[in-house]
Each structure stands twice: as structure tokens, then as C-alpha cells.
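Notes to accompany the following structure.
Excluded from the complex is one protein chain; the other protein chains are retained at their positions.
Letters A and B mark the chains in the order given here, with residues in each chain numbered from 1 onward.
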Amino acid sequence: MRELLKTRVAEMLREGRVDGVVGLIESHGEPLPYLFTADDTAALERISTGELQGRLAELIPGVVRYPLGKILTAVARKHPDKRFGVMCRACDERVVFGLFQNLQLDPDKVEILGLPCKEELARACSCPAPAPRSAIVDQPSREAWDRADLERIDAMALDERFAFWVEELGRCIKCYGCRNACPVCFCDVCTLQDDGLVKKGEIPAELPAFQLTRAWHMVGRCVDCGLCQEACPMDIPIRTIYRKVRSIVGELFDYFPGERDGGKSPLEQLGDGSFPIQ
Amino acid sequence: MTNSIAELEDAACIFIIGSNTTEAHPLVANRILRAKQKGAKLIVADPRKIHIAEFADIHLSHRLGSDVALINGIMHVILAEGWEAKDYIASRTEGFEALERVVRGYTPEKVSGITGVPAEQIRAVAEAYARSASSSIVYAMGITQHTTGVDNVKSLANLAMLCGRIGVECGGVNPLRGQNNVQGACDMGALPNVLPGYQKVTDEAARKKFEQAWGVALPSEVGLTVMKMMNGLHAGSVRALYVMGENPAMSDPNSHHVREALSRAELLVVQDITLTETTEYAHAVLPGVSFAEKDGTFTNTERRVQRVRKGIEPVGDSREDGWILCELSRRLGHAMELEPASELMDEIAGLTPSYGGMRYDRLEAFGLQWPCPDAEHPGTKYLHKDKFARGRGLFHAIEYQPPAEACDDEYPMQLTTGRSFVHFHTGTMTRRSPSLDEEQKDPFVQMHPEDAEAHGISPPGQVKVITRRGSISLEAKLSARIPKGMLFIPFHFAEAAANLLTIDALDPIAGIPEYKVCAARVERE
Partner (left out) sequence: MRYETIPTTCSYCGCGCEVLLQVLDGELIGVLPSKASPINEGSLCIKGWNLHEFVVSERRLRKPMLRKGGSLVETSWEEALDEVAGRLAKIKSESGPDSIAALSSAKCTNEENYLMQRFVRAAIGTNNVDHCARL
């Protein structure tokens, strides 16, 4: 897969189809986010799919993922005339589609290099839709997401569920990592930092104001990539909250952000037309 | 730390004392809470019900500065119950009899009187610590910043040795270092009594090694500590002070005294990245660079030497701190080489036994933990395996001493200082960071609602906190997390600098000031 990815990236850059490709490079012993460009072909030799090498592979299961869609957005904002490729697992692809849907990226200027995940990895990630649509290799069909976490919490009595979340969210140290790592959090002004909504300067983050505010903002937005939970230093199962939100929007509007190319968020259609937030 | 951060996750019992871990060391706290989720017993000893105490099986709210008594009480119970590690004590330690004699006097009931902790809690902690499969002690400045700081640390070492918890996986006595590279600064000999690798300046053989490497004769008398430098400036025996990347006007206790000392300096040179309270007194200000603009290494709290890598060019006409030092040294007739940084590490490795195997190519992915004496050594996960550095572990029989300043009618409350989760030290970095400044803009004093009521304070209200050294005005935040009779002020805010209030009484051995307790009173503004 790595060889094929390298070939495809080299091709895109050589043919001038894109000016840069956002992906991962093996550097200083770990896979790191990087922008591959045509004048830097030596770097291609170190392109990485996020798999860890040597002793790190024993320490950390799975693959290393970074918010590549968010990085692409930052680079594309600075260079609006350039065209980009972006390495995407299925989760990253949902991110990029979600960013298209929310007008943060221009679909005409982005080419996706999809990497299918191995089955055990998709399962470990409880991936809702493990097969990228723009995969660079043929891929076997994959089972869709595992709702066990949601079902377990939905099955709890109200008191029990409340106690569960008070306990879990009580660990929050208000690092804002869930927001910072979120590739579809792109607002310039963040409501989580609004004095009127969430008390400042205290840990745990004000309960439930902080989490509810963030959950609301994930409505019609969350693509269920799970990067928020990976960033949580306190191992809080926050992804489950946003999954719940996503499942409600899915049931009401048959809309799952990022699961197809194109289309608009139902909230945007219902709204007053003030979208997109630029 | 004697042990490693990751080991905490698998400890069966964790005893935190004098560490507000989730606020000050969040990425250590997460390991502790993970251990808790795996079933570990968590004990938190802190006068305040700090955030991590919410998750504790036992929270001990002991009086400020009563740590030695508390620990002696715990050891008393362990010995009375016969829970001590008899084989370990016999084969690996010495001085046990003296310890036993002193500890005998600290019955839980007596200790309860000194600490305010119920005797039953002391018994419960003794049982959890002594009888769990593995037990780890975690502490920070709440233990060290006392006139009895050294006694406190030795007491924790006593407790750990008594139960055979040092030199084993998931055990140990683990100080959490407050600054990114305070460990490294010590390792590198930025101390008045030791050369790199804790080789004594008074040791002729050690000195000779460095004299050969540097080609110059070296002084053999122990130099001045920070507080003695300040006294020297007052007395005129110190005429010049060179300060690199520190802010003593704000960070040192009894700031009025320190600022007076700085103002008397004939030459004060400050090398820093921004103007600070200290540069107000400087004759020369030399702009150094941040960590993001240079190559090098830091050594973290678990002794891990890690790479620092340059990401951007120096801002403006600022220069790497090492370059500035080399330029000055050359002008004073002693040439030092800065480039390349990897060769400088080779020089350090050649002179510092515990860093002997540190080379940049070996540090690439996530560094190495010292001691790492040679190029093949894999680094050391935990210290004192099989034997202590000094041979046998030495018990110290220690009696409890009260804090330097007692409360009286004029100053009836106790003041303590510490960190907030948002800010860092004197705020030269965090308060220049818009996101952090927005999260917490203003200084505050935390106090118990009943104390506030007794003083007619209802928030949001400004109050005045007064000690024998000075007074500051700031907002009162009421919280039942703090015991009655106690005040807590974070020390990040220049406009209400906590260190105008703190006492400059020092630990007689380490010279550490008693930031954590002094007598105070509060008034409504």
C-alpha cells in the first residue's frame, strides 16, 4: 500500500495535477503530518501510511492518525489558488467531504487518495463506514459501525446514565483538545469560550454546559472520525456523545455528515441563510 | 522520579501528597486516573479538596506543614501492625532502629491532633499503602516548599523503604518537576555546589577532569544560592548579577526584599524573551529565543533526555541563548563552542557519567532515561534496582517541626500558594498567550464561604490579603474545597503578586523557601 501511495503521489505531483499532497512522512522515528511538493521528491521516499515501525509498533496499537483535513484547510486558506491531494483513510475522507459540505474546502481543488483500513483496525476504531469512496486500491466490503457503546448507554436508566456521565465528564481538565483535534471544528470564534455559556477558569469544565454546547455544535457536523476521543487526556468517551447526536440527525433527516460527496447539511437548509461561517 | 510516568498506570496503590496533579501535571494525572479505573487505590493528601481528590478512595485534609507528622503516623501504624517489609529492611537498608524509636511516639491519635486528620483515616492509608501489591508515592512542591522540605522528602523515602517500595516496578518516590527542564538544569550543574552530573566542586578529582576539558583552573569553594545572592546584593558583596530566563522579582518569596536587592546591583544583565518584572531593574537586556527557535535537549521529570528541535528562525534580532553565552565567554577570554548542538552533547556525555551514552542519534525517537552510562546502555526505567546509589538505603529519624510562622490574633489565617491549570509560574509565557489569558484573566484568592461571611465578603468582591511582608488586592472566590481558616492564591499574577506576601524562611539544607504556608489576614476592600 505504501509503495502504491508513493507512486500515486509522485504521479500527481509530476503531472502537475496538484501543487501539494497532505499526508504523513516518516521522520525522527515517527509518522508526522507533511505537505509533499514537486520540488521535494526525496521526501517521497519517506512517505508513510501511519503504521508505526520498530519498538513503537509494540507500544501503540493501530495506526497513527492526524487531522489531515484540518491541516489541508489551513494550507488551502493560505494558498487559495493551489490544488491539493490529501491522503485519506475512510474517516479522513468523511472529514474532507464534510468540509466540502460546509464550504471550507473547494471540491474542485482537492483530490483524495483513499486508503482502506484493515478489518481489525476498522473494528478497533468502530468505524461507521470503513471503505473510502476514493480508494487507490480495490477494497473488500466492510461491516459498518458498531453501535455497542451507544446501545449500552441508551439502555441505562436515566439516573444511572446521569451518574455515568457525571463521573466520566468530572475528569475533564478543560484542555479543549476535543475541539482542537476536531477536523470539522473550523469556526473563528468558538462558543465554548463564551463567558455567558461556559464558566471560565475552572476544572472540570462546567458540567454540563461545556459538553452540551459542544454537542450542539456537532449536530450536522460530526463525521465520527474519533479524533476527539483520541486527543482526550482523561480517556472520557466523548465520541459517544457526538455519535448520539449524529445518530439523531441521521434518523430525523437521513443525513450522515461526510458519508457522501456533495449535499448540504439539513441545518443549513433549515437555517436563515447565514451559513457558511467564513 | 525514581520510577517512570507510564508505570503509574499499573500501580495498585498511588499516594499523592502535595501535588495538584490534574492542574499542574495533567499528563501524569491521566495515568493515575487510568490506574484508578483499573482498580488501584488512590490516596490524596492535600489540605484542599483539589480536583484529583474527587476521585480518591481516601482524601486526607491535613493541616498545612504537618506532613512529617502525618507520614510518621502512617509509619507508626504500619509498624504496630507488622506490615513493614522485614526482609527488605534487613537486606537493603540501615538506620531502621533510630526511625522506629522516633515513629513510636507518633500514635494515630497524637498525629490526629497535629494534622487534623481522623485517626481512622491514618490507619486506612497505612493499610492501603503497605498492603497493596505495588504502591507509588507522587509528590510536588506541596512537599518541598517548606522550611521542613528536606524532612518531608526524607519522610516519604522512609515510608517507601519501610514497605520495600523503592527499586521496584510501579513503586518509588516520585517528585513531579514543575519546570520543563529543572531536572536538566540540576543535572548540568547549574547549582552552586556541583558540576555536571552532581560531581562536587569540592572534589579535587572531579574538578581536575573539568579543568582538563576546559583548559582552565576552577574555583573549589561552594558558591551562593539564589537567596544568598540576593542577600549579597543587599550587603554589597555581590556587585553583578546575570539572569538567564528567570524572573526573580516575581518568583522569589518576600518580593520587596528581592526587588530592593536587584535595585542595588551595580550590573544586572537579563537574558529573556520578553520584558519582565526583573528587567525593570536591568542595565542590559539581551533577547534570547524560545524553545521553538533552537536545537537542544530537555530532561523531564522521569529523567528522560528528549530532543528540542528548531522549528522557526529566531524572532526579530533575538539570538540563541547559547550563542549569547559563547560570545560573552569569548570576550572574557574563555572560548566555548555552540555548534553543532550534537557535539556539545558529546562533550557533556564525556564529562557526565549518567549522560555517558546520550548521543543525538540515540535520542531521535522519544529520548533515553538516565542513568545511561554508555553507548550500548538502554537507559533506566526505575532507579535503585537491587541496590541504592549509596549502597544501603538510609532511614532518617525525623521529628515534626511546625511551619516558620505561626498564626496569631493579628494574622489568624494560613496562606498557601500554587498553580492554576491555565497559567504557569510568573505568567511570562501563559499571560502573553491570548487563549490562556482569555481563560483566566485576573488574580483571585480562594477562601471558604464561612470565612467570607465572617468578614462580610460577598463575591464578586475585592479583598485585601495582608501578611507581615505586604498586602495585595484581588477578587475573592468562595469554595468549600478549601478548609476554613485557609487562603489560596495562585502565583501567576504580577498585579497581585502572591510573593509580596510569602515568607522567605528557608529550609536549612536545601534553601527552599516556605511558599506553602505563612500567616495572613483578609479584609474587605
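Note that in this section contacts are C-beta pairs under 8 Å (C-beta built on N, C-alpha and C of every residue); 3 or more make two chains touch, one makes a residue touch a chain.
This one's a predicted model, so the numbers in the text were calculated from it and none came from an experiment.
Asker: Tell me which residue among B:Gly333, B:Gly391 or B:Gly456 touches the hidden chain in the full complex.
Answerer: B:Gly333
Asker: Could you tell which one of A:Gln139, A:Asn180 or A:Ser247 touches the chain left off the display?
Answerer: From the options A:Gln139, A:Asn180 or A:Ser247, the contact with the absent chain belongs to A:Asn180.
Asker: Check each of B:Val226, B:Leu394, B:Cys407 or B:Ala494 against the chain that is not shown and name the one that touches it.
Answerer: Per the contact definition at the top, the residue touching the missing chain is B:Val226.
Asker: For review purposes, identify every residue of chain A that touches the missing chain, sorted by number.
Answerer: Answer for chain A: residues 19-20, 22, 27-28, 30-35, 37, 52, 56, 59-60, 64-67, 71, 74-75, 78-79, 82, 173-177, 180-181, 230-233 touch the chain left out.
Note that only the chains that are shown with their structure count from here on.
Asker: Distance-wise, how many Å sit between the C-alpha centres of chain A and chain B, to the nearest whole number?
Answerer: 39
Asker: Where on chain A does chain B make contact in their complex?
Answerer: 28-30, 56, 170-171, 173-175, 193, 200-201, 203-204, 233-235
Asker: Spell out the part of chain B that touches chain A in their complex, as residue ranges.
Answerer: Within the complex, chain B touches chain A at residues 22-23, 26-27, 29-30, 33-34, 37, 51, 54-55, 307, 309, 364-366, 420-422, 435, 438-440.
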